[in-house]
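What follows is a single structure, and I will ask about it in a moment.
A single protein chain has been removed from this complex, and every other one stays in its place.
When the chains are written out, they are named A, B, C and D in that same order, and each has its own residue count from 1.
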Amino acid sequence: MIIGKVVGTVVASRKEEELVGLKFLAVAPIDLATGEVKPGGVVAADAVGAGVGEVVLYASGSSARQTTVTQNRPVDATIMAIVDTFEVGGEVLYQK
Amino acid sequence: MIIGKVVGTVVASRKEEELVGLKFLAVAPIDLATGEVKPGGVVAADAVGAGVGEVVLYASGSSARQTTVTQNRPVDATIMAIVDTFEVGGEVLYQK
Amino acid sequence: MIIGKVVGTVVASRKEEELVGLKFLAVAPIDLATGEVKPGGVVAADAVGAGVGEVVLYASGSSARQTTVTQNRPVDATIMAIVDTFEVGGEVLYQK
Amino acid sequence: MIIGKVVGTVVASRKEEELVGLKFLAVAPIDLATGEVKPGGVVAADAVGAGVGEVVLYASGSSARQTTVTQNRPVDATIMAIVDTFEVGGEVLYQK
Partner (left out) sequence: MIIGKVVGTVVASRKEEELVGLKFLAVAPIDLATGEVKPGGVVAADAVGAGVGEVVLYASGSSARQTTVTQNRPVDATIMAIVDTFEVGGEVLYQK
C-alpha cells in the first residue's frame, strides 16, 4: 500500500453503474523519507470514511476490490485505512 | 483511478476478436496539483460514452474488465466516468 | 492499452512449456503527444499477426492472458490490434 | 519481488475490517547495483515476522494475497522473506 494525503474530491454524475454510491477522493503520495507530499497521485474509492487532509493507506490493483464497499466494483485504488502515526528511521514523521 | 483528458482516437480494423465493437480513446493524465495535462497516457476502452476533450476517470488492470461493456474482454484500461468537477487543495481545478 | 511500434524480435528456445508456439516481439511505446517512439518497451506475445515496423496496441497484466492465443499462458503483455490510424489534438499522428 | 529495507512502522486504528491483526511496515527499495536504499517505497503487510532494519523481499499485486497471513485480505504488498545474503556482479552486497 501507499501512504498518501487526501488532497481533494472528484464528482462524476455520469459513470459506470457499479460505481454509483462510492465516494472518490484525490490522494497524493507521501515521501516515506521526509513525510512530505510528492507530485502525482490517484483517485481512490473510500472504504473507511476518510476526509480531505487526512493521511491514509490505499491499495491498488485487484486488491482494491477486496473490501466490503468495493467488492465486484470496477475500482483500481481504494483507501483502506486512516493512519494514526508513522515512523521512519526512528523519527515520527506523522501523528494524527 | 486516474483523472485524464481524452485527447484523441485510435482506429484498428485488425484486432483480437473480443475487442470488436469497443471504442478506443487516447487519454492523457492530468496533474492533480495543477489541473494541467501531463506527458504520457494510455489508450482506454470507453464504457460511458466519453468524447474528445472531456475529463474522465479511467481504471487500469483487471478492474478495467469489470464493466458491463468490457467484461471478459482483453482490455487493461477503461474509462469509467465523466468528471463533472474536481477540487484539490480547496480550489476547483476543473468544472465541466 | 499502450500504442507502440514493433521494433524487433526475440528468439528463445529454452522456455516455460506453455510459451511454446507464441511469437515474441519487442515493442517500443509511442509518445501520444508527438507520435514518436519513446525509450523503454516490452516484449509482447503476438495475438494478431503483427510484424516489425507496425504500430500496434498491446495490453499488459492479466488482460494479456484473455486472448484466444494466450489464454492460460504465462504472458504479461500481448499485442491486441494493429493500428490503422490515431489522431491526437485534432491531428493525424499516424496512418498506416 | 523487490529487495527492500524495513525503515519504519505504520499504525492505523481505523481501517478496513479485513486488515485487523496485520502488521504494516514501511519498506524502502534497495538498488540492486549498489546495495543502497533508494527513494520511494511502500507499506507492506508482514508475513514473516520482519523488523525495522532488516533486508526483505516483498511481492506486490495479487501475489501479495497468496500467503497464509494475507489470504483474501485487501493488501497489495507483502513481505515474503527475510534476506540472508544477496550477491550482484560477483560481489556480496548484503549479508545479515
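Keep in mind that, in the parts below, a residue touches a chain if its C-beta (ideal position, glycine included) is under 8 Å from a C-beta of that chain, and two chains touch if they have at least 3 such contacts.
This is a predicted model, so every value here is computed, not measured.
Shown as candidates are C:M1, C:L32, C:V56 or C:A77; the residue that touches the absent chain is C:A77. Against the chain not shown here, subunit C presents residues 7-19, 24, 26, 28, 39-44, 60-62, 64-65, 72-77. One chain of the complex is left out; on subunit D, the residues touching it are 1-3, 31-33, 47-49, 57, 59-64, 66-68, 78, 80-89, 93.
Criterion: only the chains that are shown with their structure count from here on.
With centres defined as mean CA coordinates, subunit D is found 32 Å away from subunit B. Between subunit A and subunit B the centroid-to-centroid distance comes to 20 Å (mean Cα coordinates, whole Å).
Within subunit B, the positions touching two or more other chains are listed as 60-62, 64.
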